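The structure's right below; bear with me while I get my questions together.
Left out: one protein chain. Kept in place: all the others.
Labels run A, B and C following the written order; every chain starts at residue 1.
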């Protein structure tokens, strides 16, 4: 595939960011899960999944995100999401995901929500 | 067609701008030619065709532009072009059009070229 | 481009048909054609996104479940623009029929998050949620998902 999924880590104040890029489909499994494992090993508590570099997302890709969400809930981590287009934001709402993981307009908005706890 | 061609006039210092929008195909004939006629009736000398709102351009659309270019040459007007994507800029070069009509990166660059004459 | 009453022949003539191999990834081609047909018909941007996702999921299911990723089997996507609505048919060569509707009810996110069920299983649910009409038909030739999206909701 030309537009493979990539997941890169970025430490920022208050948040560990996983920047997703390319196509988040079934092929993104390894990239996303290994990024999540690394983040966990570092002991990160607040993890922001940033979708702003994602150019395609389907139900198999969202299933991977649900897998990560399941893990973060077990590990008592806090997962946050940003960078979704209005369409995928709607899809996350339709699926009920928005009730389990907060979705923010921007990285800053996500950071503020942590800061103001 | 959902994305009809539109051509709107805009008077600016030194230049009369025709802003093109939508699809510049065979269906754009009326819109472009009537905009050009209006501009000519106003006695405009320097006419800038702005393609930045164009989302599709094909050879039939370019043929309309060649028609306008032919008219401007007869009427001793100066035609200038801006707002082309790199691809269509290349296409205008391949067709040899770039030798007959100057193509600018921006409206400002077009204006400066008139100003510095 | 699209007007008047469709007769059977007119209808056939006005369809846009796309055939793809059953390889993951080609569903992108189906999304792109659906989007360009919807754009031509004047659908608003947010509806085009809905259509793209519904077509992607139906095509993905046809590739993956219907044709079991067997690249020698093809998926056929037929788009029928009819003035005020767009019909989209996705056909595979499955020898297994669709599961009964009850089996593919709304998935429970709670079950998935607690490990009670697989994290997958959203495709059919998303299709149902995003289009105005949907019909799943299994025949001896294969499975067919027929989706309809109206220009005016």
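Definition applied: a residue touches a chain if its C-beta (ideal position, glycine included) is under 8 Å from a C-beta of that chain, and two chains touch if they have at least 3 such contacts.
Just so we're clear, the structure is a prediction, and the values are computed from it rather than from any experiment.
S.K.: One chain isn't shown here. Among B:34, B:58 or B:112, which residue touches it?
M.R.: B:58
S.K.: Please identify which residue in B:14, B:69 or B:114 touches the non-displayed chain.
M.R.: Reading the full complex, the residue touching the unseen chain is B:69.
S.K.: For subunit B, enumerate the residues touching the unshown chain of the complex.
M.R.: 1, 25-27, 56, 58-60, 62-64, 66-67, 69-70, 73, 85-87, 91, 94-97, 99-100
S.K.: For subunit C, which positions touch the chain that isn't shown here?
M.R.: For subunit C, the residues touching the absent chain are 1, 9, 13-21, 23-26, 28-29, 31-33, 35-37, 39-40, 71-72, 74.
As a working rule, only the chains that are shown with their structure count from here on.
S.K.: So, what's the distance in Å between the C-alpha centres of subunit B and subunit A?
M.R.: 45
S.K.: Report the inter-chain centroid distance for subunit A and subunit C in whole angstrom, where each centroid is the mean of the CA atoms.
M.R.: Subunit A and subunit C have C-alpha centres separated by 27 Å.
S.K.: Out of subunit B, which residues touch more than one other chain, so two or more?
M.R.: Not one residue of subunit B touches more than one other chain, so the list is empty.
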